[in-house]
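Structure incoming, see below.
Every protein chain but one is kept in place in this view of the complex.
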Amino acid sequence: MSSDYETDRASVQVVVENEATGRVKDIYKEIQETLGIDFVPNMYKALAGNPDYLEMTWNKVQMVMGEDGKLGRKTKDIVALTVSIMSGCEYCTRVYNEAAKHAGLDDAALLELYEVIDLYSGLNRLNIGLQTKMDEKPWHGCGGG
Amino acid sequence: MSSDYETDRASVQVVVENEATGRVKDIYKEIQETLGIDFVPNMYKALAGNPDYLEMTWNKVQMVMGEDGKLGRKTKDIVALTVSIMSGCEYCTRVYNEAAKHAGLDDAALLELYEVIDLYSGLNRLNIGLQTKMDEKPWHGCGGG
Amino acid sequence: MSSDYETDRASVQVVVENEATGRVKDIYKEIQETLGIDFVPNMYKALAGNPDYLEMTWNKVQMVMGEDGKLGRKTKDIVALTVSIMSGCEYCTRVYNEAAKHAGLDDAALLELYEVIDLYSGLNRLNIGLQTKMDEKPWHGCGGG
Amino acid sequence: MSSDYETDRASVQVVVENEATGRVKDIYKEIQETLGIDFVPNMYKALAGNPDYLEMTWNKVQMVMGEDGKLGRKTKDIVALTVSIMSGCEYCTRVYNEAAKHAGLDDAALLELYEVIDLYSGLNRLNIGLQTKMDEKPWHGCGGG
Amino acid sequence: MSSDYETDRASVQVVVENEATGRVKDIYKEIQETLGIDFVPNMYKALAGNPDYLEMTWNKVQMVMGEDGKLGRKTKDIVALTVSIMSGCEYCTRVYNEAAKHAGLDDAALLELYEVIDLYSGLNRLNIGLQTKMDEKPWHGCGGG
Partner (left out) sequence: MSSDYETDRASVQVVVENEATGRVKDIYKEIQETLGIDFVPNMYKALAGNPDYLEMTWNKVQMVMGEDGKLGRKTKDIVALTVSIMSGCEYCTRVYNEAAKHAGLDDAALLELYEVIDLYSGLNRLNIGLQTKMDEKPWHGCGGG
């Protein structure tokens, strides 16, 4: 037997789609159109309690991710997933894992990504433990290069 | 006035280049040739106290980073830097920042990378705070796409 | 079909309320009275295997949180929630989100808190990535003030 | 003897004050006026390579921190410092420690803040280790309340 | 009602036991024999998409953990659990909690371990907050000698 408290745990009330009005409704519409989905992700619905913040967040996502720039969108999606894994955010890891697949990464590519994250998570912590001193000259991080 | 203790802080003795013998000497040579540098980075010199571990670590770096695979070496360098920043390892951030420059990222590209890390570090923590529930259907992480 | 192993995951046996005796029973009673609840939180029940540690922990909570001091209890509750979100502890985020509501934060106030956490989680990681040098003179962190 | 590489470590070139032009120059002026200082913090000078991003970041800081809202500016400064300590960002811990002092926290108040961070960093990790199960009913986090 | 998306969340396809062939089948057999279990843990099944990586990972585990060395296997199991708790990995905390029990830690010993983790997680964050300066001379960390 599980109580309501155990299972229902959102921190704040969300604004559901059919209750959105005004600016929130407009942003919800833009989110769905831009992402090509017929619902508003729970993350954005939680922000809608403060329409200014919802708008700024959506605009920041668009600005940072919406243009190719020098890195390219696919690389940015890979970075977004890496950051989510390093932050330990389950919701985000889930979402950006989908995004990475959508950007063209198959299971072999995803596994490569996890290998790099495994390698450097280990080496990073190793260097923190070793209190490694800065080298006197620069070098380029890894082999084969 | 600062004492020796304050300034000299490596956790273990390193094996310096001209004292390396046998297998360690061979690996040191391979590291310098592969990386195209005339010294051995402090990280590897600290591992040389256990030659098996030095060898396995170097082989792992070569295996994970040395071949292009599906992601490509440049993308892997970007992920290595991202992981280092998320781990808070100064030595590693320094080294892989150099590696990213060596891989062709100029200041504008690096700034783009930091923007993505800023954006998702914020959103990740936001979703952890919001205890955002998993959406009922998948979506693809960000705008524009 | 899920096995017992998959679902039952507490790390140590807890001491349930009606099996508590002696000092543990007394502390359980004090916890319930102080917190105004008719049960003992699972966290404390897990510590009861070592009564000295249970007592010291409860006393530390009382000492740090139980008096208003210079910060005030509400501010301390906000800090407790912030720390929990930054640590990525789900149980704690849940509990201190309730505590923050109990201390008078409505959804608008909670959202403000998450905004600040979002902002500085992003800026912190940005500065770690940028390896920002210390400024030559102090400044006061943010605008408007 | 320390080389240039060892000591000079900014990740990207900064735009110094007297080389700023156009929009960057305007934002630099606004930053100095708003913060009441006669220099531009290194963080913002590093972002100036992308004027859009500099502007958006400064606007976000103003929006999130510049108005009192429900939490009040002082509480937000405390949260900013807490987030910085939890992220392990030295530059930010330094800056927001100054900000907290500027907001009126004396050493006794700062120590109270560190006590709360100490307490919950410990309890958070304890609950992660214990794999504490969610309680069946809500409670309010701490004693005295 | 919960959708497939909500509940089924592995990031990549796993190679199940009875579909394993060649080298993967051999490693699966070795894993089961070495660990004394009649199944392959999900972690290894996820790595099998890249047999080289599966093999290297298994070999690294064997090399680092499989011999007693100077620390002893039990101590290494305790460190593995500590690292898992500090990383916030639920799967790993679960697995290495079992490993610690298997290595002979009863509930009282586990609780002692969590106490040490609680203590130093708190003190660590306290020193990060305090920006504690390095002492002029070394000392040995804690009381009692």
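Order of writing sets the labels: A, B, C, D and E. Residues in every chain begin at 1.
FYI, a contact is a pair of C-beta atoms (placed from the backbone, for glycine too) under 8 Å apart; a residue touches a chain by one contact, two chains touch by 3 or more.
Everything quoted here is computed from the prediction, not taken from an experiment.
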| item | value |
| --- | --- |
| Shown chains that the omitted chain touches within the full complex | A, B, C, D, E |
| Hidden partner chain, residues of chain B it touches | 9, 11-13, 46-47, 49-50, 53, 57, 87-89 |
| Residue ranges of chain A at the interface with the undisplayed chain | 81, 85-86, 88, 90, 93-94, 97, 113-114, 117-119, 121-126, 128-131 |
| Positions on chain C contacted by the hidden chain, ascending | 2-3, 5-6, 52-53, 56, 59-60, 63-64, 134-138 |
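Note that only the chains that are shown with their structure count from here on.
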| item | value |
| --- | --- |
| Touching both chain A and chain C (chains) | B, D, E |
| Relative orientation of copies chain C and chain E, as a Cα rotation angle in degrees, nearest 5 | 120 |
| Distance-maximising chain from chain C - centres being C-alpha averages | B |
| In chain E, residues with contacts to at least two other chains | 53, 88, 93-94, 97, 114, 118 |
| Chain contact topology (line, ring, star, complete or other) | complete |
